[in-house]
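Every protein chain except one is present and positioned as in the full complex.
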Amino acid sequence: MRKQISLLLLLIVAAGFALCLAGAPFGAEGARESRRLVKDNVNYGRRYVSKGLDENRCANIVTSVVLNYRGFDTLGEVTILFIAALGLGAVLYGRRAGASPDEAQRPSLILSTGCRLLFPLIMLVGIYIFIHGHLSPGGGFQGGAVIASGFLLICLGCRKKKLNSVALGAAESLSGLAFVLLALIGLAVGGSFLLNFLPTGKVYALFSGGIIPLIYIAIGVKVGSELSGIIDNLSGEVR
Amino acid sequence: MNFLTSYIHYVGCFALVLIGLYVALVKSNLIKVIIGINLIDTGVNLFLVATGYLGGGTAPIFSKAAEQSQEMVDPVPQALVLTAIVIGVSVLALALALAIKVYDHNGTLDLRKLKGLKW
Amino acid sequence: MIVFQTFLVLVMIVAALAAAGFRDLLGSVIACSLVSLMASIIFYFLQAPDVAMAEASIGAGLTTAIFIFAISKTKRHEENEKTD
Partner (left out) sequence: MVSPILLIAVPLALAFLTPMVGLASKSARRYMPAIAMLFNFIVAMSLLPKALEAPIIVRTAGWAPPLSIHLVAGPLGLLLSSLVALIGLLVAIYGIDYIREGARARYDVLYTLLLVGATGVVLTGDLFNLFVFFEVLCISSYALVAYRGDSAGVEAGMKYLIQGAIGSSLVLIGIGLLYGTVGTLSMADIASSVGSVAGSRLFISLAFMIAGFGVEAAIFPLNAWLPDAHSSAPSSISAVLSGVAIKAGLYAIARVVYTVYGASSILPFLAVLGVVTLLVGEMCAFAQEDIKRLLAFSSIGQMGLILFALALSSATGISGAVFLIISHGLAKALLFLATGYMIYRTGSRDISSLAGMGKRMPIMSLCFTVGAFSLMGLPPFVGFASKFTIVRAVLGTGSTFFITLLAIGLIGTVIEGAYFLRIVQWLYFKPAPEAMPEQTEGRAPLTALVPVGLLAVLIVTIGLLPGIVGRALGPAADDLLDRAAYIQHVMGD
């Protein structure tokens, strides 16, 4: 019964989706010739591309959109990741770590030394990615994910290590607070939440883009610590 | 060839969303259902990015070499997809934690064998 | 170039079908990460390097790790469908 209803729903979604895409070309490509795209001040995306460089002095327009024009979304998104990390902890709370036979098997010396050598390099790459988020592809989310993958390596390579959960929690909370406070300073100074109140500097320089790099650093720390927390919680007692 | 250039990405995301929906709705293993949700997410992300694509456009990142690029693809869908990817991984992590708990309580991941609720 | 992209999309669809079909959940997860990897390359061709990086690191990397952790705590194989 459930199967038939599901297949019916599937058919409806398929038909609807296909019908929408049938009138090609769709999206920006389809709007290329139309009035909305040609006039820069009408279309959203065009406007950002043509004016974004002057307005935020931020070479990566996607970063500019993510952190400035649509920065409020990003705040929500960071909150969602925070919720997921907390919710995961709440759901798995009190779960007994089963004594696993594998635990006795220690990782070999080569493996654990290799992991310890590699870990700082991975951290460095992650930090580089989010510090340069406004200049080149990448940013807080990607850098944070790379940092978390470093912790993943530690989890897999050196089983004995446990992450310091208090420090992780502090990093999560403080970076989240930093984001909100930076945004609120904008409200206090210029009457607008998330306002880019710092001097924006010269394009392509590391110190450009006003508060954008600062926010991306906060996001990088937050995403990194949250994803690491998720990995730590889930891998806690690998059987 | 013309068909391919304008449609191939949409074909991909369309297929991913449908396969994902099929898995999520029809399969009865919990992890499999979560895999289905993951496939739907990927498909939707691909769809969003494809909406912003302009044939012959460049990535929306300025560099000293190409100061005034003639045409850049739409940056807004890319920003949206960055958000959607993170939302997707959050839901996924929570779902897997719940699945582990379900397994702890029932010793099975099969939806048909879960007696507590009517699925 | 478009031929290459078509190839990527086809691989992605086949991998998704494999993820749907495999009985072995671990295989299914690996197929799923292949889907993400292909999607990430397609993102790159769609001129979205930011998204490509995010998808490669989060979608193909971390997601797979989380899945494998979860599978290692539960069961690896899907149960037989023939009970209803």
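All chains are identified by letter, namely A, B and C, in their written order; residue positions are counted from 1 within each chain.
In this section, contacts are C-beta pairs under 8 Å (C-beta built on N, C-alpha and C of every residue); 3 or more make two chains touch, one makes a residue touch a chain.
Given the structure is predicted, the values throughout are model-derived calculations rather than measurements.
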Contact partners of the omitted chain among those displayed are A, B
Per the whole complex, from A:7, A:83 or A:198 the residue touching the absent chain is A:83
Checked against the full complex, the residue among B:24, B:54 or B:72 that touches the missing chain is B:24
Among B:8, B:54 or B:94, contact with the omitted chain is made only by B:94
On chain B, the omitted chain is touched by residues 17, 21, 24-25, 30, 33-34, 37, 40-41, 44, 47-48, 51, 76-77, 80, 83-84, 87, 90-91, 94-95, 98-99, 101-102, 105-106, 114, 116-117, 119
Touch rule applied to chain A and the missing chain gives residues 13, 16-17, 19-20, 23, 26-28, 30-31, 36-37, 43-45, 47, 68-73, 75-77, 79-80, 82-84, 86-95, 166, 169-170, 172-174, 176-177, 180-181, 183-184, 186-187, 190-196
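Criterion: only the chains that are shown with their structure count from here on.
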Among line, ring, star, complete and other, the chain contact graph is complete
If you tally C-beta contacts across A-C and across A-B, the winner is A-B
Whole-angstrom distance, CA centroid of chain B to CA centroid of chain C, is 10
Rounded to the nearest Å, the gap between Cα centres of chain A and chain C is 20
Chain centres from averaged Cα atoms put chain A and chain B apart, in whole Å, by 15
Where chain C touches two or more other chains at once, the residues are 48-50, 54, 58, 62, 66, 69-70, 73
Where chain B touches two or more other chains simultaneously, the residues are 22, 50, 52-53, 59-61, 72-73, 78, 82, 85-86, 89, 93, 96-97, 100
Residue positions on chain B within touch of chain A in the complex are 6-7, 10, 14, 17-18, 21-22, 25-26, 50-55, 59-64, 72-80, 82-83, 85-87, 89-91, 93-94, 96-98, 100-101, 104, 119
Listed in rising order, the residues of chain C that touch chain B in the complex are 2, 5-6, 9, 12-13, 16-17, 19-20, 25, 28-29, 32, 35-36, 39, 42-43, 46-51, 54-55, 58-59, 62-63, 66-67, 69-71, 73-75, 78-79, 81, 83-84
Within their complex, chain A touches chain B through residues 2-3, 6-7, 9-10, 13-14, 17-18, 21, 24-29, 32, 44-46, 48-49, 52-53, 59-62, 64-66, 70, 73-74, 76-77, 80-81, 83-85, 87-88, 91-92, 95, 136-137, 141, 203-204, 223, 227, 230, 233-234
